[in-house]
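Have a look at the structure below, then the notes.
One protein chain is absent from this view; the other protein chains keep their places.
Take a look at subunit A:
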Amino acid sequence: MIQSRPRTPLGYLPILLPAFALIAFYIVPFGSMVGMSFFHNLGGGAYEQVFTLENYARLVSPFFLSVLGTSFEVAFLVALFAIVIGFPFTYLLVNARRGTQVFWLIVMLSVLSLSEAIIGFAWSTLLSRTAGIGVLFEALGLTEKAQSYAPSLGAVLAGVTYIAMPYAVLLLYPILSRIEPDIEQASRTLGASPLRAFFNVIVPMHRTPIVVSFVMIFVFTLGSYLLPQILGRPTNWTLSVVISDQALLQSNMPFAAALSIFLMTVTILLVLLVTLINRKGAKA
């Protein structure tokens, strides 16, 4: 790394553009959101620039706390499913032939390129009574009569997990592809079956990347607002749904801003907590 300072003021020019971009696109909008969250809503998209805590006061209600609970429940379960399915899948993938690896990575990237709305309607069709797996189950005799599986919490989880899965795989792939094959083989020569070698060595060895991927998927999933609306009942709606509802339909910008800041603060605290626990656990 070059450590010397630029010799002329002109030398600072290269950092001006990124600095400007950072201020213009992150700090200013964020600051205006913080400010907005303290304004008084007048209705119909108008607001008054006075300092008030009423938006935050309104937030501390059983309704919003339960919505927050749903958000965290969905994000937690989705992150859990994505890792529990994604980690073994990625481990198999890095040990597969080159062609197989390329095929699945392309599949994952294609899922990422799909719009959330398309995925949502595809899942709601798949889980519907008339055209989906309900019909299949009935034909197989698994259920007496075809039934609909959406909207439900399960449908929301399935849809969001489907979107989160490529992230899990793409996050874990570079890490798992660096494992020496010797490690797994050593544990086998020492008496572990391949399955035990996986759970006894491969998983604990990757504790930190697993926690980091979990947190990233958790945070990413908190922001999902389209799928819960398409695949869930109103009781399954997440805070992001409520925020977009307040901002876009109710035109209550101050309250939407307060909700956003609340969600962000709780998320940051949670991430810090997990990081701290992980660091402690790694040392023990």
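The working rule: a residue touches a chain if its C-beta (ideal position, glycine included) is under 8 Å from a C-beta of that chain, and two chains touch if they have at least 3 such contacts; residues count from 1.
One rule holds in what follows: contacts and distances are computed from a predicted model.
> I want to check something: the complex is missing a chain, and I'd like its UniProt protein name from "Electron transfer flavoprotein subunit alpha/FixB family protein", "ABC transporter ATP-binding protein", "Multicopper oxidase CueO" or "Carbon-monoxide dehydrogenase medium subunit".
"ABC transporter ATP-binding protein"
> One chain is left out of this view; which of A:61, A:125 or A:193 touches it in the full complex?
Of all options in A:61, A:125 or A:193, contact with the hidden chain holds for A:193.
> For the chain left off this view, which of A:24, A:65, A:139 or A:205 is in contact with it?
A:205
> Could you please point out the subunit A residues that touch the chain left off the display?
180, 182-183, 185-194, 196-197, 200-201, 204-205, 207
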